[in-house]
Structures are given as C-alpha cells and as structure tokens.
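The following block contains the structure, expressed as structure tokens.
Removed from the display is one protein chain of the complex; every other protein chain stays in position.
So that you can tell them apart, the chains are marked A and B in the order they are listed, and the count of residues begins at 1 in each.
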Amino acid sequence: MTLLSIEGLGISFGGLKAVNNVSFGVKPGEIVSVIGPNGAGKTTLFNMISGVYQPGSGKVILNGEDVTAMSPHLLARRGMCRTFQNLQVFQSMTVLENTIAGYHLQEGGSVLADILNLPASRRRAKTAEAGARTLLKRVGLERAAEREAGSLSYGSLKRLEIARALALQPRVLLLDEPAAGCNAVETEEIDHLIAEIAASGVAILLIEHDMKMVMRISNHIVVLDHGEKIAEGDPTTVSRNPDVIAAYLGTENAAG
Amino acid sequence: MSELLQFLLSGVTVGAVYALVALGFTIIYNASDVVNFAQGEFVMLGGMITVMAYTAGAPLPLAALVAILVTAALGVAMNKLAIEPARGAPVVSLVIITIGASIFIRGAAQLIFGKQIHSFPAFSGDDPFRILEATILPQSLWVIGGAVAVFIGLWLFFTRTLLGRAVLATSNNRLAAQLVGINTPFVMTLSFALSAGIGALAGVLVTPITMTSYDVGLAFALKGFAAAMLGGMGNPKGALVGGFVLGVLEGLTAGYISSQYKDAAAFIVILGVLFFLPQGLFGRKSTDRV
Partner (left out) sequence: MRLTAKSATLLGLVVLIALAPLFFPSGFYYRVGALIFVNALAVTGIVILTGWAGQISLGHAGFAGIGAYACALAPVHWGIHPALAVLLGAAVSAILAWLVGRPILRLKGYYLAVASLGMGILISMVLNNERELTRGPDGIDVPDLGMRALLKAAGLDLSNGEFWYFFCGIALVIGAWLALNLHDSPTGRALRALHGSEIAARTVGIDVAKLKLQAFVISAIYASVSGSLLALQNKFITPDVAGFMHSVEMVTMAVLGGVGSVAGAIFGAAVLTLLPQVLTVFAEYEQLVLGLVMVLVMIFLREGVVPSILRKIRGRGE
C-alpha cells in the first residue's frame, strides 16, 4: 500500500549529522508534509530521496524497489519527480518549452530521427506540445506560454515547475516549498492544485513553511529538528505535540 | 639495472617540474574553482624572461628573480583583467578565457622572444654526479630540490600563517570567508601571484636542461594537469606525488618504448584516471548544493 517508504535515512557533511535515521511512508493520494525550523534538514532529506545526494545510511523504497542513491533520471523513469526550493527552470527556454521538457521520457525516439527531422520526430514533438499546453492551462500559465521563463515572476515560476513535473505523470511528487514567495491568492491556488493532484492518486511529499497551508492540506506530518524526526501524525496530533511546539511552532508563534 | 636507474633519475627530474606546475594549478583551483589552462605559459615565461634578462647582462640569480617577479605580476594581471570580470560565468566560459589567455601569452611571447630555442647556463656547472651506475646533472638536483622546497614552503604557509589559513578558508567556502571578514579578492590576487611565481620558478630551474621556446607552455600545462588529476584535483600532496609519478612514467616510456611517444604518457594517465579513479589518488568526493 505504501508507495514511497523512507527507511532510516541519514547523511553527514564534514562530520556533522545533517539528517539522522529518518523513516516514514507515503501512500498514493496522500499528502505528507515535512516541516521543521530552518536548517532542520528538510531539503537535504529531499535531495537524498530524489537521488541528488547519496545517503550515508538508510534506504529509499519506491513501489517495492530499492532506489537508494539512484540517479534522478532513473527515478523519473520510475515515476518520481520533484520541484526545487531555489527554482531550477530552464531560464532561456520559453515557458512552453520548459513544460515540454517534462515530456522527455514519453517522447522517447532516436537522435537520428531528430537530426533528419523525420515525421516520427515531428509527431512526437506535436503530441508533447499539446499536452504541455493543457498542463499550462491547468496551472494558469497558458497566457505566458511563449514568454522566456527567465522573465516570469517567482510565483509563476513555482507553478511552472509544478507543470513541468506533472508532465512526467509522476506517481510520487516531491514539492519543495511550492508556495514560498507567493501572495495569499497564489498560495490558495497552489493549495487547490496540490489537493487536486493528490486526488488523482499521486503520492505527494511536501516541504512548506506556510503552516496554515500545511495544516489545511496534509494527511500526515513529519517534524524534523536538527536532522532528527521528533514527531509525526495527523495535523491535529502534531500541532498538540509539546516537543513540536517547543522546537518549532512555539518559536514561530513567539516570533510572529 | 643502470639503465633503469638512469631512466628513473631523468623521470624524477621532469616529474619535479610537473609537480611544480600541478601545485600552481592546485593553488588557483582551490582559491577559485578555476582550472587555469595558462599555467604552462608561466613556466615558459619564467625561462624566457630569465634568458632575456641574462642576455641583457644581469647576473643569473638576479635574472631569475626578475623573471619570477614579472611572471607573478603577469599572473595577477591575468586574474584582474580576464578572470575577475567573468566571475560566476559557467565552467565552459572560464575554460575558454584561460585557454584564450594562454594563446594570447604564447602569441605575445612569439613576437617578443622570437621562434628560436633559448637557454642559459646551469646553476652549478654541467659535470654530472655518479649515483651507482647512473649519472645525474647538478641542475636536476636544483629542480628536485626546488619542487620539494616549494612544497614545504606552501605547507608551512597554509598551516602556520594567518594569511595561508585565510586562503584555505576561502577555498572551503567563499561566502563564509567573506562573512568572517576575509578579503577574498586579495586572496585571489595572492593565489594567482603564488601560482604564477611557482610556475616561473619551474621554468627557471628546468630551462638549462630542456631549453625553452615560446610554445613549450601547452605541454607543461597538459602534464601539470595530468599530475594534478592523478593526485586528486585540489590536493597539494596529490599534486606533488602525481608530478613525480607522471615524470617517472614518462621517463620509462621514453627509455623503454619510444622517446617520440613519451608525451603520450600524460594523456594515458589522464584517461586512466578519468576511467578508473576519477577522484585521483588523494582526492575527495564533492557534493553539489541544490
């Protein structure tokens, strides 16, 4: 039943334990959020799950297969895709092209067909373009399709990354702060979008700082502090956990 | 047996030069992540400027000193004029810039010094010492001694002085170094001066043995690079060991296989390292931040 399971994942940088022995699972259609103060190791955890970093210990199991430290392009083939906290869009390509890039795997095809501009190559490109336009409509970027991605606002780029990830038709989607830098209206839009994606059966793993959003949409929350899992459970349980309040929510409330 | 020893001795001599070039690479690479393809030109300049000053009547030690200082200044100029303006550029752009600088220096050297082969006398005469059944030139001892002295000097500098530690800190984390108040542009200037000066010293030491001309820099760059990669990019100890190993391999290739193909040893080393040992002998793994 569990689609993605994280088993005792850990990594050290220069002797410092950035993430230590973290375990949890994500089921299809479920939204699991990873929260914690800055520097708690959330993005590092994502980087290990998505094959960017090689974990020092532990395993990542995707659909029953051990995919620990597997290269991101192979993970993509197995249905895992992610977005990035600090945005990784293809700046000099158009919004449409960025989204079409997500169809790379489905396009398949050979270089030879591409270089000779054979009908098969053009047909594949056409199919991908049609799909990409539909996706852009879904994330509300259809009017920006022909613009260079570098010229977009931060919030729009976040949505572009989601569209590109959706193009892969992932079974597991890792979203790293999708609502960061977005205004209230945009946040709500992204909120709906994520719920909608989950409803279609995708397992979603989310890092987010907007606590209201996390509490609203998560089925399950994992709390990290100093690289360790200090609590997990449904939003109500977690928000009442004294450790969590001390480590995170408490300071947040005091500050805000 | 005597043959083998002879090949080894000549290998160690050139190896010392490659070690010096590799150390030069390492200093700049550590300070800035730039792989400086113009490193070999510093060796050429060291030899050439000494030749020029010496023929103009300067005593040899003074000529050598002038060559090292002028080359160091040129290294600093290269950093200010070509590397710094392109800070943050992609690796490919930086490779193009340093290769461009290298070709430029080579072209300028050809105009200034001509296309002839130049040399100047050895420091301590040309009477070889006997070691068992092989011989070694006094100048070879200068070269080997020079490489070891530079290595020890660098080691003391980086571990025992405040300035040296600042350079190390910058190479570990540029931003953090800036935050704790290290003047990183100065560290860059210093790295290029050191690196160019060490290259020039290598040129001064080896020219009496191998002679020099405007176009020797490229071969030194390639071999210094091979040595640095063999040792593990960014590791000074690796650079030293890599240089000597490459020199010996080259000496043996020249002796037992073909002197025409001795230069191929460097290329084989580069490919071998890339195929089987991408981190080099003493290298460490790197992780990208996303």
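What we mean here is this: contacts are C-beta pairs under 8 Å (C-beta built on N, C-alpha and C of every residue); 3 or more make two chains touch, one makes a residue touch a chain.
Predicted model only: the values in this text are computed from it and were never measured.
Enquirer: For a quick check of understanding: of B:Pro59, B:Gly100, B:Gly145 or B:Pro185, which residue touches the chain that isn't displayed?
Expert: Selected residue, touching the omitted chain: B:Gly100.
Enquirer: Looking at A:Lys42, A:Arg124 or A:Arg159, which residue reaches the missing chain?
Expert: A:Arg124
Enquirer: Tell me which of A:Val26, A:Ala40 or A:Ile100 is the one touching the absent chain.
Expert: Of these options, the touching residue for the absent chain is A:Ile100.
Enquirer: At which residues does subunit A meet the chain that is not included here?
Expert: Subunit A touches the chain not shown through residues 50-52, 71-73, 75-77, 81-82, 84, 88-93, 97-98, 100-102, 104-105, 107, 109, 111, 114-117, 121, 124-125, 128, 164-165, 167-168.
Enquirer: Which residue numbers on subunit B touch the omitted chain?
Expert: 35, 37, 81-82, 85-86, 89-93, 95-97, 99-108, 110-111, 218-219, 222, 225-226, 229, 260-261, 263-264, 266-267, 270-271, 274-275, 278, 288, 290
One rule holds for everything that comes next: only the chains that are shown with their structure count from here on.
Enquirer: Taking the mean of the C-alpha atoms as each chain's centre, how many Å separate subunit A from subunit B?
Expert: Spacing between the chain centres: roughly 46 Å.
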